[in-house]
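What you see is the complex with one protein chain gone and the rest in place.
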Amino acid sequence: MKQITRRTILATAPAAIALTGLPVRAEKQYDPGVTDSEIKVGNTAPYSGPASNYSTIWKCEAAYFKMINAQGGINGRQINFISYDDAYSPPKTVEMTRKLVEQDQVFVIAGGAGTPTNTAIWKYMNQHEVPQLFVATGATKWDDPKGHPWTIGFQPNYQSEGRIYATYILQNKPDGKIGVLYQNDDFGKDYLKGVKDGLGAKAASMIKVEATYETTDPTVDSQVVNIKAAGCDVFINTAINKFAAQAIRKAAEIEWRPLHILSGIGNSLAGTLKPAGLEASKGLVTDFFLKDPTDPQWKDDAGYKWWLGFMNEWYPEGDKNDALNVFGPTAAATIAQVLKACGDELTRANVMKQAANLHELSLPMLLPGITISTGPTDFAPIKQVQLARFDGERWQLFGSVISSALPA
Amino acid sequence: MTMQEHEAVALDTAAVPSEAAIARPLGLWLDRRRLLIGAAVIAGLMAPLVVANFTIFQLTMVMIYGLAILGLNLLTGFNGQFSLGHSAFYGIGAYTAAILMSGSAELSYYWTLPCAGAVCFVVGILLGLPALRLQGLYLALATFALAVALPQLLKSHVLEGLTGGVQGIVIDKPDPPLGLPINADQWLYYFTLAVLLVMFAAAAGLVRSRTGRAIMAIRDHPIAASAMGINTARYKTLTFGVSALYTGVAGALGAIVVQFVAPDSFSFLLSVNFLVGLIVGGIGSIPGSLFGGVFVLFVPNIAEKVSTGLSGAVYGIILLLLIFLMPSGAAGFVRRTAAWLARLRHTSTRGGA
Partner (left out) sequence: MEQLLQQVVAGLATGAIYATMALAVVMVYQAIDHLNFAQGELATFSTFLAWQMIEWGWSYWAAFAMTVAISFVIGIAIDRVLFRPVRNAPILSQLVAFIALFSILNSSDGEIWNFTIKTFPTPFGTKPLFGSGLISTHQAGMVAVTLVMLALLYLFFRGSRLGLAMRAAAANPEAARLVGIRVGWMIALGWGLSTAIGAVAGMLIAPIVFLDPNMMLGVLLYGFAGAVLGGLSSPGGAVFGGFAVGIIENLAGTFIPFVGQELKLTVALIVIVAVLMVRPAGIFGQVAVSRV
């Protein structure tokens, strides 16, 4: 709902003057939430409720922005990162987002968590033309520049990861009998769909068991037993850390050694493999786009050293074993980059333009060879992953960086 | 509930209906109450014209939660049947509205309310029948089963075509009817307010009627009630239905205002929220339900302001303080204060009597 305000007149002024041929200095252009000294970035996140274990991501992002502010801010402006708790509940997300946009008058909303929560505000953000930047979920729907030009995704989407697993299975075990363990919600079903799409015509014959679990389930032991009992020799384990670890351990307990593929959601060395047992985790295959901070192979890596310094100085209470604390600063850095690229033209339209204009942005904790790129028809910033195999001590990356872009 | 528990509930809630029933002719107290209600309604009408859109949205949600809690109140507060399942009725109402509005039916939003109410009424009756055999915590488990079942059913691939599965359903925001110079938020507020007033008035009427007295008698002394000829089974089942209807209508309104429904929004944690709102507002108090709605919406926000990481702990502490200070809820607190004030007035004017 665009209104003719003084601002829009000022915005068109330079163009008008330019038409007259006179040289003109670039005017500062501000949309709500921006002043000469401040940019307000809004965010909703699950600090309480069923998804509260992810809350460290946004605490980490807040620490990152504090660091940026201490270093002089972005183009001289301090970032005011306002983050509210939505308890992973879509009605609450709507309420808090409206508060951010209408009451706190933030410039953009960035890095919101979860698919149902972001879906709830999807229409609102696009109707009010407020950027919904780099949503922290891997659902495929965010890559929709035509239908929702104000929303842009971030991480490799789950369906494409599923396809990559399917491709790997077709290459390495084309006669395999597959059992899939997935969480009974949007991301779990996305993984399953990706696997099925990737297997194509062979999906029906290869997938023997599709086992679900809820986060309130105490264990997934019975699901694992079922999958083994069905004679499966390939196990796609897309569960989150706790249940992935239980599944790995149970498989070892019942002496079942399938081709065991772990999803990107649950593959942390300290968060999943150590509790499950390093010996039991030998041979696991997974995909990464970020460096696992608990993996000793990055000990001397420059990017890791930067991250360690960042954590020690700005977020010392954060768990350095938690891969979520790698995701946080990576997302925050992307947001910061976009804001920086806007220069003094801090309008929401320009933010989306810059967000759709990232060229091979390289960040410290992205895997070597993986960069962030977007374009006017490409709203999937991170589209690459690399496979890795666990050798009992660390994740060994193998193969080359794979594109996770979905076919057009 | 055991006899002692019944007594405890009864002693606390007996006050409200009997005060109104013993209508003192030209009683100052009764008039004062009507005046307060009138003032509140006027304030409610003026509010959207002076506050920002976002606050209007919040106030609308408060009314919706208040209506949902009133539904629970009718069952638990007035009829003594413990329910942990009202998140299911809220969810069924919400999905009914969402499916009717977005599917091939493309129903207008106002028609979805009676539909949601009807569907929930039927479900409530169906649940009320087996509930007759269960008491207290056993009933709690049965209703809890319903609350747990609903998100799973909504997500299951059996119903996915209808419910949209885990992705949920997005709804368009209704526009104000042609010609009115208010925006969509304000319109939804007034719409909700109208529904609220009608349904609250109906509930008040129900409570004051013979049926209401029968319902409360069943709560206080079920054996005596049936000895007096009240058809316990019929009233209990009926109350289940009506209670579900109220919460279902609230759910439908909620879906329209939030414009989105997803299965995990309606988990049993929502039931716990309703229960907390009910108790904090005051069991057996109709206006207390609205206070419960205020609590459910605003207190988590307040808790978060105090501490983001420990918001749950702060919420718990606020809850404990409220229970210590107002063991019978806000309504009970207001009643006690009013009674205390009335006693003061009487001792000063009465003199010898």
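To keep things simple, chains are lettered A and B as they appear, and every chain counts its residues starting from 1.
What we mean here is this: a contact is a pair of C-beta atoms (placed from the backbone, for glycine too) under 8 Å apart; a residue touches a chain by one contact, two chains touch by 3 or more.
Please read all numbers here as calculations on a predicted model, not as lab measurements.
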Looking at the whole complex, which of B:94, B:115, B:255 or B:279 touches the chain that is not displayed?
B:279
For the chain left off this view, which of A:36, A:175 or A:255 is in contact with it?
A:255
By the contact criterion defined above, which parts of chain A meet the unshown chain? Give residue numbers in ascending order.
48, 50, 52-53, 55-56, 184, 210-212, 214-219, 221-223, 225-226, 229, 241-242, 245-246, 253-255, 270-272, 274-275, 319, 321-322
Touching residues of chain B against the unshown chain: what are they?
1-3, 5, 8-9, 12, 76, 130, 133-135, 137-138, 140-142, 144-145, 148-149, 152-153, 155-158, 223, 272, 275-276, 278-280, 283, 309-317, 319-320, 323-324, 327-329
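In this section, only the chains that are shown with their structure count from here on.
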Intercentroid distance (Cα basis), chain B paired with chain A, Å
39
Per the touch rule above, chain B residues touching chain A in the complex are 52-55, 57-58, 61, 152, 155, 165-168, 170, 254, 258-260, 262, 264-265, 267, 269, 297, 300, 304, 308-309, 311-312, 315
Chain A to chain B touching residues, read off their complex
47-50, 55, 59, 83-85, 87-92, 94-95, 98-99, 102-103, 115-116, 119-120, 122-124, 184-186, 189, 214
